[in-house]
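In this view, the complex is presented without one of its protein chains, the others remaining in place.
For chain A:
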Amino acid sequence: MKRRPGIGGLQTAAAARNQYRILGENVAKIRTDLMKEQLATFRSQLEDFARKHKNDIRKNPTFRSQFHEMCAKVGVDPLASNKGFWAEMLGIGDFYYELGVQIVEICLATRPHNGGLINLQELCSLLGQKRKTAREAVSEDDCLRAISKLKVLGSGFEVISVGKKKLVRSVPTELNKDHNEILEVAQGQGYVTLEEVQRRLSWSAGRATDALETLLKASSCKSIGLFFFLFSSTEGLAMIDDGHSDGKRRYWFPCISSISSYVGS
């Protein structure tokens, strides 16, 4: 557009800019409305769906996990609050809060044995035993969700991955990379020796000894959360076993051994 001189030209240009602006706002508004409408449709569909499959959601762990995924995509968190449509209709909030409390109980009861680190699989099976009377089955996915809700209570709970396994940590221990690698090596037999750690990880004797001793000694309480008093523990994560003719000390890790299905009475 060729600019014409004079006041008339300026006025025309300003009017055009104004027109463009109004048009732009309209387009944006239409888009937002459309999006809002779509989202509202999504939500209402999701609610319909939830209403329809209420029982499946409550009873079938696989279905429940898929439902959670779907909710996450539309930006709905059924666990965000215990009030409101979702919680009231599904009672799903209560389900996870209850699960959370039971997880805390199990972690406390097994802590003397495993030092506050428990295999997710084992936690699940213990949870199953504890909930024998409850009708709903519980999956690992449910456990993870309940644990993620426990996080708000303090720094106590965390899920860490060691190799292929998931471990649930209930003491504020700081496991560094070295410790993690040792646990990974130990997954094969449930224990490691100093020599094995040196060989498999190509570490110096000093580094291996240091890491093993730390795991043996104690979980140092580096951060303080609400659970600090419940979980300030000094039990180590490892136990020694000296009864071997080769004279090599074995370091066992109750948190990854299947035998650790022992629960304190």
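Keep this in mind: contacts are C-beta pairs under 8 Å (C-beta built on N, C-alpha and C of every residue); 3 or more make two chains touch, one makes a residue touch a chain; residues count from 1.
Keep this in mind: contacts and distances are computed from a predicted model.
Novice: Select, from "ESCRT-II complex subunit VPS25", "Large ribosomal subunit protein mL40", "Ras-related protein Rab7" or "Cullin-2", the UniProt-recorded name of the complex's unshown chain.
Specialist: Of the names offered in "ESCRT-II complex subunit VPS25", "Large ribosomal subunit protein mL40", "Ras-related protein Rab7" or "Cullin-2", the one UniProt assigns to the missing chain is "ESCRT-II complex subunit VPS25".
Novice: Of A:61, A:112 or A:163, which one is in contact with the hidden chain?
Specialist: The single option touching the absent chain is A:112.
Novice: Identify the residue among A:67, A:157 or A:252 that touches the chain left out of the display.
Specialist: Residue touching the chain left out of view: A:252.
Novice: Of the residues A:101, A:153 or A:240, I need the one that contacts the missing chain.
Specialist: Touching the chain that is not displayed is residue A:240.
Novice: Which parts of chain A are in contact with the chain that was left out?
Specialist: Residues of chain A in contact with the hidden chain: 112-113, 115, 191, 216-218, 233-236, 239-245, 250, 252, 254, 257, 259-262, 265.
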